[in-house]
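One chain of protein is taken out of this complex; the other chains stay put.
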Amino acid sequence: MHFVPYLHEQILSAWPVSVVVLLIALIGAGIMLAWVAVVALVAVWAERKVSAHMQARLGPMYVGGFHGWLQTAADGLKLFLKEDIIPAMADKWLFIQAPVLVFGGALLAYAAIPFGPKLVVSDINIGVFYILAVSAIVAIGIIMAGWASHNKWSLYGGMRTAAQFLSYEIPSALHLMPVIMYAGTLNLGEIVQSQETGLFGWGGIFGWYAFRNPFLFLSFICYYISSLAETNRTPFDLPETESELVAGFHTEYTGIRFSFFFMAEYADMFVVAALSTLLFCGGWNCVLPRSVQFVPDPVVFVLKCSAFIFLTMWLRWTLPRFRVDQLMALCWKFLIPLGLLNIVGSGLWMYIFGQVK
Amino acid sequence: MTGVDEEAMDADLKSLGFRVEERRTLASGSDELLVNMGPQHPSTHGVLRLLLRTDGEEVQEAVPSVGYLHRAAEKIGENVTYDAYTPYTDRLDYLSSMNNNWAWAMTVEKLAGIEVPQRAEYIRVIVAELNRIASHLVMVGTYGIDLGAFTPFLLTFREREEILDILEEISGGRLCYGYIRIGGVTDDITPTFAAKCRAFLRQYVPKLDAINELLSYNRIFIRRTANVGPLSAERAVAYGCTGPTLRASGVDWDLRRDEPYSIYDRFDWNVCIGRGEKGTVGDTWDRYMVRVREMYECVKMCEQALEGIPEGPFRAKMPRKFKPPIGECYFRAENPRGELAFYVVSDGSKKPVRVKVRAPSFCNLSAVQELTRNMLVSDLVAVLGSFDLVMGEVDR
Partner (left out) sequence: MVNIVQEVFEGFTTSLKGMKVTLRELFSPGCTLQYPDERRVMPERLRGMVVNDASRCIACNACVNVCPVGCIESEGEGKGKDRQPMRFTIDYTKCLWCALCTEVCPTESIFMSEDYETVFRDRTQMIRDFCSNPIPPKPGDRKRTTKPLGVPLSGRVAP
């Protein structure tokens, strides 16, 4: 909230603090909404191109000239102009509110994501906790969508999500614990700052939490897998299995409502990529030590997030999907015990090597 | 509920063997749902309707309901001449149209005692095996999509496009060829046919290995398909399953080796049998893998056939108004999906009296109801895909 005192003292001293806070909140929300729109635009286009080239195709080539980069905008415009159909027997109020919750949950997380040392809408001290909590609102939205569609197949999708999402929240949080233990704080900006110096005082890649300690490396991989399950990406995309449930929980949605679900998926993908980067891969610190870094921080951050998003897409187009019970088994029988093991192991490592703060 | 024809829905349920009360009483209280995996569904591979009684996600019973693609092919056989029935056989199992044409041609040749020239026999073998590869490629690709792996579909279809280009060059069509006729084939192969075939076969085996790496041996795929829906050998034989479905259950039976027709006894190839390498014998992984391995054997056969094409006519001399002798004939051929058999009754005129088609997918489908008790919906999709059904021949 450092913008607030700066603004309040330097420029708008006549106004009460609460109004300044509100102003910052509105401007921040506006910027983040624009950023989410850009992310969705680029991510959807990238997904189509990456998937196409992996499948010996070409993807969008026409709209906007160079390899169809405006294709998403054209598709978004088309979706906006489509007829809004609500099934006759659907629960109307729930049907309308579900996409709002899903998109809102994805968007709320952006309030705490820093793009640079102090470039954040809201620099709260419980950043990690806030993001994890707020992302869970998406689950309620999906269940509502599945129920309100009055369609047994959508119901299947919604119920699967309920199980999957809530189960995978636990390993997500557990695997982040060792990082929190090392950093000693939940504030995202400070976590990244603590990655500036690592082993023997070397910076750069040695400072990244993913490489500090074998348990942390394991945590990194397991957190990434849990985050795939959180965002319903293959191999965990049961709620929206195209081949079994037509389109899962969003079968009955058309037009703008569908585009909400669609954008929310890509927005959420960026959030988890951002969390992985910030907590495990040095955030806006690049591979070289901080002193020789010449690329601006937000650029490095966005590039790293893009690398994670590319990896997510690569996995989607390579792997088949899990069955529901295999997914649950993976979570409860493998990831959660491993998470607990990682916490204990990291703690012991910190104690033995004297890294306790 | 508005706009719902209650009587029609009751009659429909009754015809499938469910009690009519289930439609009303299941809605409240229990977790049991009556779900319609309707004729339009991404993974029923055509217009197959399955009515599922599920307890939550677990399917307790899946009753198939067929007939959505019925086009009266057998009745039409009574109204067209023998040669003109060939395009109808194309469209029975539209993915392996050369094999269908061949089975029909051989039935009528057996009935009328027509001898096919050797050149035509070799050409028939080559195009039929190419079509078998194309058909199995469709199965592999769509099976991947059913289980969530989207990329193998595109890779297999790209290879299939090459095959379709080769077959288009000699026949003019890409899916329904009508190339193999009674007495031989329609037209001779083009001068570039053999070279294109060899080029394709040479570059095809590494691509098949890549698909194996991507899909067949992937641990997630194996977990989805191993030990799922095992069909024991004696149940498979009892239901009349044939083709790769039967061979995957461990039964060593292939018509091309055990009742060889045409020139199949001249080639050196292996019959692929399911051995339960990743789970039980006869599970879905076996059914899938038998088809993948058969593609390697088809490549072998094609290469051997290409070496030995003799010179000569490509079609026997057939009278303009062809009238076979009075009698009846039953002949079965090994299609990519199983045994396709034709039974034709002739009274000496130029049109048959009765044409009966024994479709392999129809008999394979009958095993689905017993096999899919007490499994999850995802497993049902996996099992259905592994049977490789084409509704064109189930419904005819």
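As written, the chains take the letters A and B, and residue 1 is the first residue of each chain.
Going forward, a residue touches a chain if its C-beta (ideal position, glycine included) is under 8 Å from a C-beta of that chain, and two chains touch if they have at least 3 such contacts.
Fair warning: this is a prediction, and the values are worked out from it, not measured in the lab.
Every shown chain touched by the omitted chain in the complete complex is listed here: A, B.
In the complete complex, the hidden chain is touched by one of A:Leu58, A:Met89 or A:Leu166, namely A:Leu58.
Although one chain is not drawn, the whole complex shows that of B:Leu214, B:Val355 or B:Ala382 it is B:Leu214 that touches it.
Of the candidate positions B:Gly56, B:Gly172 or B:Gly308, contact with the hidden chain is made by B:Gly172.
The omitted chain makes contact with chain B at the following residues, 80-81, 83-88, 90, 151, 155, 158, 161, 165, 168-173, 176, 178, 186-188, 190, 210, 213-215, 217-220, 223, 320.
Chain A residues in contact with the hidden partner, per the touch definition given at the top, are 50, 52-59, 61, 314-315, 317-319, 330, 333-334.
The working rule: only the chains that are shown with their structure count from here on.
Chain A meets chain B in the complex at residues 51, 54-57, 88-89, 152-153, 156, 159-160, 234-235, 237-238, 241-244, 246, 316-326. Residues 1-3, 33, 35, 41-43, 56-57, 144-151, 153-155, 158, 214-215, 218, 220-221, 223-224, 376-379, 381 of chain B are the ones that touch chain A when the two sit in their complex.
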